[in-house]
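Before I ask anything, here is the structure I am working with.
All protein chains but one are shown in place.
Letters A, B and C mark the chains in the order given here, with residues in each chain numbered from 1 onward.
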Amino acid sequence: MKHIVEAVAATTHDHHHFFHRKSLKATAPVRAESEEKTSNLWFKCPKCHELTYVKEHLDNFKVCQKCRHHQRLSARERIEFMLDENTFVEINSQMMAGDPLHFANEGEIYPDKIKQSQRKTGNKEALVTGYGTIEGQPIAIAVADFGFLGASMGSVFGEKLVRLIDLCLERRLPLVTISCSGGARMHEGMFSLMQMAKTTAALARLGKARIPHISILTDPCYGGVTASYAVVADVILAEPGAMVGFAGPRVIEQTTRQKLPAGFQTAEFLMEHGMVDRVTPRRELRQEVATLARLLDRAAAPVAKDNRPLFTITLPKKIANYQ
Amino acid sequence: MKHIVEAVAATTHDHHHFFHRKSLKATAPVRAESEEKTSNLWFKCPKCHELTYVKEHLDNFKVCQKCRHHQRLSARERIEFMLDENTFVEINSQMMAGDPLHFANEGEIYPDKIKQSQRKTGNKEALVTGYGTIEGQPIAIAVADFGFLGASMGSVFGEKLVRLIDLCLERRLPLVTISCSGGARMHEGMFSLMQMAKTTAALARLGKARIPHISILTDPCYGGVTASYAVVADVILAEPGAMVGFAGPRVIEQTTRQKLPAGFQTAEFLMEHGMVDRVTPRRELRQEVATLARLLDRAAAPVAKDNRPLFTITLPKKIANYQ
Amino acid sequence: MERLEELKKALPHRKHKHDTAPDEHLPPVEQSSETHEVWAKVQLARHPQRPHALDYIKRLSPDFVELHGDRRFADDGAMIGGIGEFEGRSVVLLGQQKGRDTKENIARNFGMPSPEGYRKALRLMEQADKFRLPVLTFIDTPGAYPGLESEERSVANAIAENLMALAQLKAPVIAVVIGEGGSGGALAIGLADRMLMLENSIYSVASPEASASILWHDAAKAPDAAASMRITAQHLHSFGIIDEVIPEPEGGAHTDMLATIDAVKAVILRNLEEIEAQIGDGSEDALEMLLASRYEKYRKIGQWVE
Partner (left out) sequence: MERLEELKKALPHRKHKHDTAPDEHLPPVEQSSETHEVWAKVQLARHPQRPHALDYIKRLSPDFVELHGDRRFADDGAMIGGIGEFEGRSVVLLGQQKGRDTKENIARNFGMPSPEGYRKALRLMEQADKFRLPVLTFIDTPGAYPGLESEERSVANAIAENLMALAQLKAPVIAVVIGEGGSGGALAIGLADRMLMLENSIYSVASPEASASILWHDAAKAPDAAASMRITAQHLHSFGIIDEVIPEPEGGAHTDMLATIDAVKAVILRNLEEIEAQIGDGSEDALEMLLASRYEKYRKIGQWVE
């Protein structure tokens, strides 16, 4: 179904001014998802097959104008879209996975898999962390990159998130997490499973300090991430159509022989079942997260009866040197 | 279906020695429920129509030996059965209802309805409160009497429970409530509804002092009582077959036209739906409540960081004079 | 009817005494004119064009962000909850929401919350406690939904747990009855430091219809029940059960929504500022005293003879 290019441009254009001057830089590689790509000029939506100028598609933050399909974003794209320009300061960018299990799979060793993902995404690991502002509101942010081994949570993912939480505790910065994950980092075995406990225990400290955590669930989000930090938040937002769950649909069908209902595990399914606070279109996320952070950021630090801090947070010495 | 009396006596007899030496005194009037009564000698079970010697029936705490139907008990019978002999000390026995609404219904004024119930039950109000021991374990106890205006919760019901909670706070006594209720005391209007807030707010203080509350739900228990203190407890027990809910079955059928499932709102239904901790046969209640109270009674009073009590409980001056 | 209304208001506000016999008698119920007058209030309280919870919430907090779901089972359209800014401070806002038309009424179950609606409110009360955010609640419900599933997932447990959370919530709580205060289903967001009612709102232990069928087995006698059960703002104020009656425009709130909402807003703000002044720096000691006075408020409600 071919649209007249001008019409597309026109409608997209209208949409354009609805957005603040931000838009994804054209340089950002448009291949976070393995969509069919007609050419560098055109983008073909994998869901409704609508054709859109790549430039327009980027202006609309990779959301299809016709069917609203929210294409996956890399961590860099997501940070660029969410944060005010030039305010993002990355921390712990150099941390890299160890290889505690000396994992090899069909002749390919884990360190090589890591190097492949690093080349592919430009990140050293699946989670990118740092701080900046959204609509002027200071926040700390952790963004998972599905391109990096399916954003699987391993030791580095966990430690970087926990160090970011240390920063939040030290500077009373609201925490924003933008999660997606294919599940555990099998290559790190039980080290990976334990990151669920580690990250959630860190959030417990954040909560006791009355610092807000806003979690955004993006497509796809399964396994350990969904069953730990990503759903223990003061507010949980989900992008329209995002697939979010604990066990994958295939496993459920095999185990239960049950026919899964339409829309199973979509963001809308979760909303209906009371599991997310809001399903928020991508272009409204900036404003909404900024508002929520501002509203929840006012709570004073808890003070004990004699005004001594209710509990002392032991922060690791190394907070100082971040880079 | 007529049993040979000896057989009945024999079976009942066997049962007898399973119980500790306690049994309901024969003098207790056997008419808590409007069952058909063949004569003073025999008791006919309203459910399975089994005939039992009244004496045997009392020995089995008014539980039908054949079908296990748990006949309703008056507050006096309940206290006599639950507490070690001669350990019960009643408090606030003289409190009587006011008449804030000057309520009259078809020529009959509220104070007269009160007098009728007082004659019928021997209590001044629907709730009997005091303290004593169960299997040696000291506890405070509040027992509702369905015979008194359907154990409806009015001002006195609420104030007596809250004063008992004051006693628990002062002496760190576990609280045992044995509830049944037909709902709100219409005659006191909003004063009655507000007792839900008053009693629950008092339980909040009990909880903060880490003093346990064990709630026993008995047949029938509906409305305000079920939606306030009776289900805010550390452990909720229910007698087999007890009908417990918020809205009555009739109201639900009228509103929803839905066919209600068999066993709807029975204790077993609640257990299946996760709402009660245990369904406990009457003759096991003493032992179970004593064990639970002992296990939960060990928590020390909460101490703040500087060992000052975590919060000061303001107790009304009048705790001293109870009678 | 107005004349009687003036007379009523002129009655001195009696601080009821709880431990002695009621010293003076309320005027006996003149069946007809009193009944007529009370029933007029009931109809105004239920007026289809009366402002609903969301109308207040959006005006008091333009940047209100609605938060959905109980994180256990489902989202309930009959209960609205979320956070927003109210006159410069962050607050949690809760309310039962009726529909404006049949379609919306079906979606919102006519403002009758299910267990998950109360548990959504519970979750937001816990958030208010965590961040020490004042809570404003707008009460307008015929009662908790009396359905099969409400019993399966225990609306009774949900109501009771809300009362516990509100009793321990370390921040100011202000509740306003804006229409129908339907029994326990209303009280579940109504244990507060300040209890306010609009002049033509009602708050009752059971609806007039239910009361009539209980008392006289004839729901048609609802007007008589409404009169004898003392469910008007004025009655409840005289009993000390509510703290303040908020005047409505002549003819009822629906005749001038904006004026009504702004009147409510002003009264809420005054009450909130009074409580905030008492709390001062919000130290734990100050908040413990807030809870103690909230407890005393309910401890005093009741009339008996010793």
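Assorted remarks:
Throughout what follows, contacts are C-beta pairs under 8 Å (C-beta built on N, C-alpha and C of every residue); 3 or more make two chains touch, one makes a residue touch a chain.
Note that the coordinates shown come from a computational prediction; the quantities given were computed from them, not determined experimentally.
For the chain that is not shown, the touched chains among those present are A, B, C, taking the whole complex.
Within the complete assembly, B:R210 is the residue of B:H102, B:R210 or B:R283 that touches the hidden chain.
Touch with the chain that is not drawn comes from one residue among A:P100, A:G122 or A:P240, which is A:P100. Between the chain not shown and the residues A:D59, A:E77 or A:E159, the one that touches is A:E159.
Between the chain not shown and the residues C:F73, C:F110 or C:W216, the one that touches is C:F73.
If you put the missing chain back, the residues of chain C touching it would be 71-73, 119, 153-154, 157. Listed by residue number, the positions of chain A touching the unshown chain are 94-106, 154-156, 158-159, 162, 184, 186, 188-198, 200-205, 207-208, 223-224, 226-232, 245-247, 251-252, 255-256, 258, 260-261, 264-265, 270, 273, 275, 311-312, 314.
Within the entire complex, the positions of chain B that touch the omitted partner chain are 207, 210, 212, 234-235, 271-278, 288, 291-292, 295-296, 298-300, 303-305, 307, 310.
Operating definition for what follows: only the chains that are shown with their structure count from here on.
Distance from per-chain Cα centroids to the pooled protein Cα centroid is smallest for C. Each chain's centre was taken as the mean of its CA atoms, and the one lying most distant from chain C is A.
Averaged Cα coordinates give chain A a centre that lies 53 Å from the centre of chain B. Averaged C-alpha coordinates put the centre of chain B at 30 Å from the centre of chain C.
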